[in-house]
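What follows is a single structure, and I will ask about it in a moment.
All protein chains of the complex are present and in place, except for one that has been dropped.
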Amino acid sequence: MEEQSKQDHLCKDQPHPNRRGPSYPHKMAVLTAGGDAPGMNAAIRSVVRVAGAADIEVVGVQRAFEGLLFGKFTPLPSRAVANIIQRGGTILETSRSEQFRTPGGRARAAENLHYNGIGALVIIGGDGSLQGARALAAESDLKVMFIPASIDNDVPGSDFSIGFDTAVNTALDAIDRIRDTAFAHERLFFVEVMGRDSGFIALAVAIAGGAEAVVIPEMPIEVEELIRRVEESQARGKRSSIVVVSEGPRTGGAMKLANAVDGRLGDAARVVVLGHIQRGGSPTARDRLLASRMGAGAVKAIVDGRLSSLVGEHRGEIIFVPLTEVPEKSRTLDTELIELVTLLSL
Amino acid sequence: MEEQSKQDHLCKDQPHPNRRGPSYPHKMAVLTAGGDAPGMNAAIRSVVRVAGAADIEVVGVQRAFEGLLFGKFTPLPSRAVANIIQRGGTILETSRSEQFRTPGGRARAAENLHYNGIGALVIIGGDGSLQGARALAAESDLKVMFIPASIDNDVPGSDFSIGFDTAVNTALDAIDRIRDTAFAHERLFFVEVMGRDSGFIALAVAIAGGAEAVVIPEMPIEVEELIRRVEESQARGKRSSIVVVSEGPRTGGAMKLANAVDGRLGDAARVVVLGHIQRGGSPTARDRLLASRMGAGAVKAIVDGRLSSLVGEHRGEIIFVPLTEVPEKSRTLDTELIELVTLLSL
Amino acid sequence: MEEQSKQDHLCKDQPHPNRRGPSYPHKMAVLTAGGDAPGMNAAIRSVVRVAGAADIEVVGVQRAFEGLLFGKFTPLPSRAVANIIQRGGTILETSRSEQFRTPGGRARAAENLHYNGIGALVIIGGDGSLQGARALAAESDLKVMFIPASIDNDVPGSDFSIGFDTAVNTALDAIDRIRDTAFAHERLFFVEVMGRDSGFIALAVAIAGGAEAVVIPEMPIEVEELIRRVEESQARGKRSSIVVVSEGPRTGGAMKLANAVDGRLGDAARVVVLGHIQRGGSPTARDRLLASRMGAGAVKAIVDGRLSSLVGEHRGEIIFVPLTEVPEKSRTLDTELIELVTLLSL
Partner (left out) sequence: MEEQSKQDHLCKDQPHPNRRGPSYPHKMAVLTAGGDAPGMNAAIRSVVRVAGAADIEVVGVQRAFEGLLFGKFTPLPSRAVANIIQRGGTILETSRSEQFRTPGGRARAAENLHYNGIGALVIIGGDGSLQGARALAAESDLKVMFIPASIDNDVPGSDFSIGFDTAVNTALDAIDRIRDTAFAHERLFFVEVMGRDSGFIALAVAIAGGAEAVVIPEMPIEVEELIRRVEESQARGKRSSIVVVSEGPRTGGAMKLANAVDGRLGDAARVVVLGHIQRGGSPTARDRLLASRMGAGAVKAIVDGRLSSLVGEHRGEIIFVPLTEVPEKSRTLDTELIELVTLLSL
């Protein structure tokens, strides 16, 4: 009876008549895939602890899909996830696997899981790993729950991905430092942040960092327009300017932009490429909370006998989107924020 | 025409035919009231910059309501708010005023504003200041917009208040440090955080910090129950325990709890009272964004000729709640989070 | 030959003819004792790695002197200390042992070490542990090297102890936050820092934090004098004041001082007691460097056949003070710094 009430905490808002039957797996696996993101460890911890409360045994898969293929399974008792909530990276490591992209590879992965008595799998990863999760769920009878973790925040189906808030704050800390020196020297800086295909980080950092302009994949800017905007800002008396640029071919990157304006905006522009420092670091409170809630949600979805789903956050609440219904396309930027950058830099 | 399109950015979702007429004030004031919160400066900056884009002149009121009474007004051109987005505290200062709590005081405040040609006022503050805003709006023809800023996150009408995210991250940083030493010494710590009447900070910090238990005003815990929980946690092999406690008479505070368990849980419990360090510091990205969006929303509401309103965030979006309709009671805690604390500490 | 040259790195400035003979132990132990301090892990890592380069096997002792008595030894290969340099606390834990304070207890500890073939011991700890190190060295034929680690910085024989720099920066971060709110509200704050018997932390924090006054054990201040100084500062136009106070009976602590001035300096004074957050956190670069150098020095001293010594830093260089010659009394404060506090707060 006590166990019953514990589970009630997690799923009291819907009936789950078959909860006590053999209908949900009593052994599950968890892995982290794709680029690492701060908060992945908090999600692993939550999966393990909440599964423990529901008497589900948890096994960790080392090195993502590669580990599935080669059976790199390791038991994850409650103690194994002590003292990891604050750590960046992932204790399960991550890697890329070409073989898992083939139906044969995925069949082998499912076989390995079955052989070990594992009926459900939680995948914590980004946009690319979502494809793998979808295929694995479609081609096997495994219950697959997907938790979006990506500093780029570009996983469809969820308003936020784990790691985004930390990455933005890390980049913001760098911007704050750069402004100190930009102001001291009256200089123009181009700061490149992550987000090859989406401007979420760049936009948030630009607003929060008080940047003069932002260049993002969704809305590339003409060099002449950029020059005009910086000149206007200088004409209004601004003595230093920071332009935030998303990485990648669609914007051209910070270095290319700096070269393009060279000599036309006073002193030589400086370039800072933040790169991989945005991936690491202790996760923020928001990322730890989000990871904890999503981890609990994934276990709850398994206990409730839901279809294989993406466990996301939408409008502040945990939601479950069946993997077959997750949209293909990434989320789009909020136009409210795009307009704010310009207004606030006036 | 260009000005027209600029304003469109802010309020394109509704018609506002009378925008160019005398229908909205062309001079407004902004003040910060109550306890200071990180992000207040970001909100001031946003008000000033967005008002500037709408050709509204902005005046800063020093020392909150006291400044209204004594006419401590200072012009806030765009340059005056440069380089403040990252600063804690408030450049306008804050203070308490008994006189403003009387109708006579408020009449004098309104008179001072009128005398200076100021037709609208943005108040950035907490629960207490909301009462003042409501009264001033009811008793005068001033347009009053209220932006919730409170590390306690207990302002009714908005899911989040400015400063909450920063305060939680500050307290979390402290918890992370304490766990280092708790673990090294196998100790029990009681950590007191802010939130006299609400457990928002305590709950978020407890989950994100991996605490063993949380004691909050909304749900005080029996000492015996607390002892039982810590003992259980020790029985499961945990070598250190952290209990997060909201300040104030309803929980009794960390010191009282530590004394109550004294001698019953191994070594003497240690007490840490985080206190005012939770109020300061450079705001997080989330608080700067929220402040920037709310500041823009307040100006937009004035331009659009809305009723005097609270400018809040609900389910991720900026909302406007007429001051006459803001509920009296504070928001309640999410039970999902309360349950998570226990599940995750297992 | 290659090994020879490696050792040369560490001790090339003196002859050590007996280095290759049986004259130095080829198995050593390391432990952390007393209050934990950030950088202890960096010191452990350095001992292990440098000993490895000299072909000395290293064993970790869990739980300080208690572990010596009960033989809680664990091998520490090079991999065991990977990824710990940045962690606060100590992977070896620490504890207090009454039994070790008796000659019988120490004899048993020495016996345990001999039984395990361990001829040398590195103790990383504070003032109290130094007494234990001294007694153990005097009463046995063990080679004992002592590395000072204490956030209070009060270990005699060394200008600096591991952990001090981190603790000062942690306290400083808190002061910076408090000043934000002190300034916003025009308030008086008493901030209590660690250092029961010495004002090192308080003095450094007061100068670096721009405090108005400091109260330390070495130089308690009269309440009237303190009031006079704050009043003077207010008369000069300062709108907020921060007084840094060392904890403990000699100063009375922040709360007692706040009560003593109550009602005499405007609004009620606020009290912040930083407490144990000063012990934790990732060590600063300086503490990691100091710990790495002292750890290397301790191994070098063993290889060189030195007498049992304290491995300290004096005037920027690593020094070796025979344990029999370490002064009893703590180091005294630099009067230059005491005067600076007053001058700078003008």
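Residue numbering begins at 1 within each chain, and the chains themselves are lettered A, B and C in the order written.
Simple rule for what comes next: contacts are C-beta pairs under 8 Å (C-beta built on N, C-alpha and C of every residue); 3 or more make two chains touch, one makes a residue touch a chain.
This one's a predicted model, so the numbers in the text were calculated from it and none came from an experiment.
Colleague: Quick one: jot down which shown chains the absent chain touches.
Modeller: A, C
Colleague: Check each of C:R45, C:R134, C:R250 or C:R270 against the chain that is not shown and name the one that touches it.
Modeller: Per the contact definition at the top, the residue touching the missing chain is C:R45.
Colleague: For the full complex, which residue in A:G89, A:G105 or A:G312 touches the chain that was left out?
Modeller: Only one listed residue reaches the unshown chain, and that is A:G89.
Colleague: For a quick check of understanding: of C:K27, C:R196, C:K256 or C:R286, which residue touches the chain that isn't displayed?
Modeller: Missing-chain contact among the listed residues: C:R286.
Colleague: Write down which of C:D36, C:E93, C:D152 or C:D165 is the residue touching the left-out chain.
Modeller: For the chain that is not drawn, the touching residue is C:D165.
Colleague: Could I get the residues of chain A that touch the absent chain, sorted low to high?
Modeller: Listed in rising order, the touching residues are 32, 35-36, 38, 87-90, 93-95, 170, 174, 176-181, 183-186, 189, 270-281.
Colleague: At which residues does chain C meet the chain that is not included here?
Modeller: Those residues of chain C that touch the unshown chain are 6, 9-10, 42, 45-46, 49-50, 52-53, 78-79, 82-83, 85-86, 159, 165, 168-169, 172, 176, 179, 183, 204-205, 207-210, 236-238, 282, 284-286, 288-289, 292-293, 296, 315-316, 318, 335-337, 339-340, 342-346.
We take it that only the chains that are shown with their structure count from here on.
Colleague: Copies chain B, chain C: same or different interface, half of numbers shared as the threshold?
Modeller: same
Colleague: Can you check how far apart chain A and chain B are, centre to centre, with Cα atoms defining each centre and the answer in Å?
Modeller: Centre-to-centre distance between chain A and chain B: 27 Å.
Colleague: Residues touching two or more other chains, restricted to chain A: which are they?
Modeller: none
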